[in-house]
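All protein chains of the complex are present and in place, except for one that has been dropped.
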Amino acid sequence: MIEHGIQLAHLREARIGFDEAIFAAGKSVAQLDAIVAHAIEARARRLFTRLDAEKFHCLARAHREALDYDDISRTAILGKRLRPAGPARVAILTGGSSDVAVSREAARTLEYYGQANVHIPDIGVAGLWRLLDRVEEIRPMRVVIAVAGMEGALPSVVAGLVPGVVIALPTSVGYGVAEGGRAALNSALASCAPGLLTVNIDNGYGAACAALRVLDPQL
Amino acid sequence: MIEHGIQLAHLREARIGFDEAIFAAGKSVAQLDAIVAHAIEARARRLFTRLDAEKFHCLARAHREALDYDDISRTAILGKRLRPAGPARVAILTGGSSDVAVSREAARTLEYYGQANVHIPDIGVAGLWRLLDRVEEIRPMRVVIAVAGMEGALPSVVAGLVPGVVIALPTSVGYGVAEGGRAALNSALASCAPGLLTVNIDNGYGAACAALRVLDPQL
Amino acid sequence: MIEHGIQLAHLREARIGFDEAIFAAGKSVAQLDAIVAHAIEARARRLFTRLDAEKFHCLARAHREALDYDDISRTAILGKRLRPAGPARVAILTGGSSDVAVSREAARTLEYYGQANVHIPDIGVAGLWRLLDRVEEIRPMRVVIAVAGMEGALPSVVAGLVPGVVIALPTSVGYGVAEGGRAALNSALASCAPGLLTVNIDNGYGAACAALRVLDPQL
Amino acid sequence: MIEHGIQLAHLREARIGFDEAIFAAGKSVAQLDAIVAHAIEARARRLFTRLDAEKFHCLARAHREALDYDDISRTAILGKRLRPAGPARVAILTGGSSDVAVSREAARTLEYYGQANVHIPDIGVAGLWRLLDRVEEIRPMRVVIAVAGMEGALPSVVAGLVPGVVIALPTSVGYGVAEGGRAALNSALASCAPGLLTVNIDNGYGAACAALRVLDPQL
Amino acid sequence: MIEHGIQLAHLREARIGFDEAIFAAGKSVAQLDAIVAHAIEARARRLFTRLDAEKFHCLARAHREALDYDDISRTAILGKRLRPAGPARVAILTGGSSDVAVSREAARTLEYYGQANVHIPDIGVAGLWRLLDRVEEIRPMRVVIAVAGMEGALPSVVAGLVPGVVIALPTSVGYGVAEGGRAALNSALASCAPGLLTVNIDNGYGAACAALRVLDPQL
Amino acid sequence: MIEHGIQLAHLREARIGFDEAIFAAGKSVAQLDAIVAHAIEARARRLFTRLDAEKFHCLARAHREALDYDDISRTAILGKRLRPAGPARVAILTGGSSDVAVSREAARTLEYYGQANVHIPDIGVAGLWRLLDRVEEIRPMRVVIAVAGMEGALPSVVAGLVPGVVIALPTSVGYGVAEGGRAALNSALASCAPGLLTVNIDNGYGAACAALRVLDPQL
Amino acid sequence: MIEHGIQLAHLREARIGFDEAIFAAGKSVAQLDAIVAHAIEARARRLFTRLDAEKFHCLARAHREALDYDDISRTAILGKRLRPAGPARVAILTGGSSDVAVSREAARTLEYYGQANVHIPDIGVAGLWRLLDRVEEIRPMRVVIAVAGMEGALPSVVAGLVPGVVIALPTSVGYGVAEGGRAALNSALASCAPGLLTVNIDNGYGAACAALRVLDPQL
Partner (left out) sequence: MIEHGIQLAHLREARIGFDEAIFAAGKSVAQLDAIVAHAIEARARRLFTRLDAEKFHCLARAHREALDYDDISRTAILGKRLRPAGPARVAILTGGSSDVAVSREAARTLEYYGQANVHIPDIGVAGLWRLLDRVEEIRPMRVVIAVAGMEGALPSVVAGLVPGVVIALPTSVGYGVAEGGRAALNSALASCAPGLLTVNIDNGYGAACAALRVLDPQL
């Protein structure tokens, strides 16, 4: 792979417990085909993020068939699927159905690492009873990932209701002052709920990795 | 008053129903003394906003005594106090006690115009039960002014719970990304709650004037 | 509809008097078809916003035919049209013909709820006489929605001329510093006209919902 | 003056017709005393801007006495006062009395160069009749400097009413989104009035110099 | 034209001396065809700006033939061409050939009003001798429009060299911090050259209208 | 305490395991004295943050004596000190000695809740060997709070070296583009290290609360 | 070439030692064809930057064949290739494979001027051992260009490890707060590593020109 200018960090796995996820957005089809071929040869598992459907469909046929691709989250998984052991310790909450692309990136990352999770959709704060109806289900969770665009109030409300680790996952859903997700991000950062954490806008992969750091002290 | 470069809009009252509020922040003591003297002479009522305690204490003694001054809201009222008629049709909600300076500017403006109002303090969304305990009290209100700094989630939650006019009044309370109040303002603008309205950061006077426009069709 | 990850807030209608508007921008054709099918089955009325013509034309034929679609405002209405009762109590003012997409979203929302409204076009402040010629027509209105992009001066001027509720509806029309609508939004927020209210950039739906909260105390 | 690190551009006067104005904000008292002494010795006229009262009072007594100081505009003039010849060809309009510090910097600069000007105060657009009452007085002017903070709508309205050169002079008066003057500046730049020009926030000196370039082709 | 929601300001011409320019960016082909038809019928002259080639080619054939279209500046002129009288009193300077689209919008506007102008290209400050070679040609001009993207230093340098009115016309040419033209705009506003004026980014039409206000006191 | 407009959330403790921290920045001395008096009477423990030394010294003497005040972190603790049980599971890393005010707010919050922690100072990335010398000490920690101002690279580097939960705590230390802490915050959010989490600028209290959520599943 | 409005700065070469690079982004195919033709005729060498593949393929066939085009960096070289003399004195470091488009623009510029360079890829700070493994190779370099998007920590870390000139070259690679490259740029500017320099986002050409100024005092 030296000819494609990529030197994968094989060592990272040994250091912090994560194997490499491939951020496909800035890579060419040739680079991605090389990465897949290399991983197949090495019998390695791989997670791809930000892999657009168009780019996926340009990959070599054998590579496409080897990948478990999900077009909503734009993720692909190469290699053996792990079977989640035990009940879900992570809940993923979404404010609206427009946030699903991002929340599913988080869910797919957790699945790649064999962590069960539950998805609780459409509980944005504009209709508070929807969240309140589900709060007993959410409270026992070790980690809650609260996904929200627009004004991003959901993570603040949730962090005031449950004792576990709450990770805000702001999305770029919105227009006007909400365009690009800054309003939702700033709501998470400025929250008056004690101990709310956040990751970058649309970073479902990062939120899931953070959950993994919480869940597995051996990581 | 021509020598102080001020020409009061005596006519405005006749046009839109508000007499002039004096924004004291950019005015000198000499200018303010002239305005008070002129109003006393004309037996006119006046509302002053953003009048710092230091500046107030520099005014002529007779003027200080003629003014009903409140140092928390930095407002002063000149002239007859109106007696509110009937029960409160406006509720002012605050997220935390740091928002009181702003909420009281709104309350004082309503009082200046003879409108009763109720203040429901300390119901920020980080402790949602505090708001839910009061929601039946809030629901019948014609106008709700929801005052919040930090992440500013309160107005969104309220607008999802009550049918009246909800006006977000963002405050500059906060630090980091919340400094200056932009995060709270953007939360109000980006809100997924239908029909939430907003005014400028710390603009208690403006929120109250908007409430008056709602309440009194004859205005 | 559980299979599409959407849980409609059937309850909201009972709480604040609005039934659900569907924000189509972040939803797939499959999700939208499911929503329409579900509503038809339930004999429910529905308002769709931000529904691009391309997406509309991908919907199932039966659904397209059931929808009253307007391509300028990108809105669609499902179900019985309400007949506005009585004279218009809302005026919608636009600065230029480029603002029509946004102003019509507001008008269509009002129509969906059976509220009559009048549209007064092309009265931007660069030619003040155009506004002044119409001011007597505007003054008796209970609510005025002032739609403006570019420098967004129209709402300030209007709020100084009429006593009713004035809602600024900034648009993203413009280039350079006006691009995206922030200049127009900030003009509305910073206005020296007392009691001017605003909603997010391009949020015609929100401005109309706010008008409904003003008009109908029973809401 | 070499020991104070200042080399005045004696030559500029010959090139573009302006002698040097001294921007006092970033200069020490020692530097300013040296500049005054040097000018007195050279029998040169000088205009100082942004000279705070505290700094002025720290200057050598002889220098203070030689200067015509105005504490509202924070300007000082050294040397002979020119007598304006003929009627005013420049009007300076202000939205509110808080804008006077900036407008007077423009007026003093014009006076330094012997240009007559008229000041038309307190005609902000929130009370449009105040501007309309004065429009016939403004129309014949060769240059109109429209000074405004807050939402800064005045220059746009004026540029739609008069045929002369209109220069927006935005001020930093305001709070919330208006703080620092960006909202007013962007209103001027985004204006739909054709041919409106602008200078930097609070730059009264610059607006006046621009007016001089318009008025005197020989400059 | 009432059916297209457009009410042209026929009166403006009488007030400030400009007839209406049509900002085509936000208008549909149907709206534009209606405007052209109406003007042809009224034997009126018209200037169109921001008219993309695609949109132009969708206009009715008779309308395309009636328009003098320039695809670089995206302007179209309807009606009699005026013959410039006398020598050029306006110079348009450009920093680089990427700025030509904007500078030509200014030139075409001047031509529409019968004002001669000269174009002095490719004299960006990174090669200062190119500007210095032309300075004697520029100095006698009544108005200089200095067009620049990137860091936008050209207007500042020019305003220090010539005594006439200098109008900065910042362009959106650039990348990184220069993207969108804010860096160039801020350079013009922050300039230490006395009396430099500016218009919005890419606003060639506005710069030309401002020049016309300078040139023709009868306007 | 109703007369000071404060209604403490006594219930929150029961919900998410945190008792109330008092954000002193926006509160008056009278409000703070009332809160202390109330807590002493109720034999409650309390943590105060952002309590400036001046404000602290204005409190009633008995209250000052009851508080354990730390002027570097501007925190005060009322009530029994808890004895940390067991070895430290949290490490607090600082880039430079200017970050100590913020890091100590985090440390004091942990101490208030009885959590041991270690402080590893002065290991900014400009001298990488300082961090590498301590990495074995940091690796076994359950939570690492990485405090950094300026360019904020420390959290990214740390998150690539250790498997535990890494929380970036950006500080407002810096000047130019770093002023206010946005550069450091954005570095944390944009980090390529998987699973890095962040809190608001200068929010030592929030980082500690997040650590507590990680450490104590019973919380 | 006068008919295309381009006047190349033939003189610049004599002044600062660089011949002209052609920034193709804002130029039409006709302009570019004219520039190539002119250079071929003059037997001049030329470097083209930001030349998209589509635009390149529209050039005249003879021109395409005369150009050495590289589609990753979007650069083209006209004329004799210089043979680098001696060992590399410049190292180009990249954080990830998405940064290659930018780093290669720098490498191609160096090659155009006959400067050897080495590329050290994929050493982002999230896996610090990758950088540490290569540090002895980097230390003797006269100039190090550190290319990084996302959080942009690489240049700071490198500048703390090597004594040569370190030039940060931030890239626009990233999403959320990293979108457009501002986070990476600000990291470089705010760096606590002494003497780190930076150029604009994605400006590979500029970084290489700066390296040439360092390397060749005769330039």
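By letter and in written order, the chains are A, B, C, D, E, F and G; residue numbering begins at 1 in each of them.
The definition used in the following text is that a contact is a pair of C-beta atoms (placed from the backbone, for glycine too) under 8 Å apart; a residue touches a chain by one contact, two chains touch by 3 or more.
Since we're looking at a predicted model, the values are computed, not measured.
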Chains still shown that are in contact with the chain withheld from the display: D, E, F, G
Candidate in contact with the missing chain, chosen from E:Gln31, E:Thr109 or E:Ser191: E:Ser191
Missing-partner contacts on subunit F, residue numbers: 94, 96-100, 119, 121-122, 126-127, 129-130, 173, 175-179
Touching residues on subunit G - with respect to the absent chain: 12, 15-18, 21, 142, 159-167, 185, 189-191, 194-201, 205-206, 208-214, 217-219
Missing-chain contacts mapped onto subunit E: 95-96, 124-128, 150-153, 156-157, 159-161, 174, 176-178, 182-184, 186-194
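FYI, only the chains that are shown with their structure count from here on.
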Separation of subunit D from subunit E, taking each centre as the mean of its C-alpha atoms, in whole Å: 28
Intercentroid distance (Cα basis), subunit E paired with subunit C, Å: 34
Set of subunit A residues in contact with two or more other chains: 12, 15, 96, 126-127, 159-161, 176-178, 182, 185, 189-191, 194, 200-201
Chain contact graph, described as a line, ring, star, complete graph or other shape: other
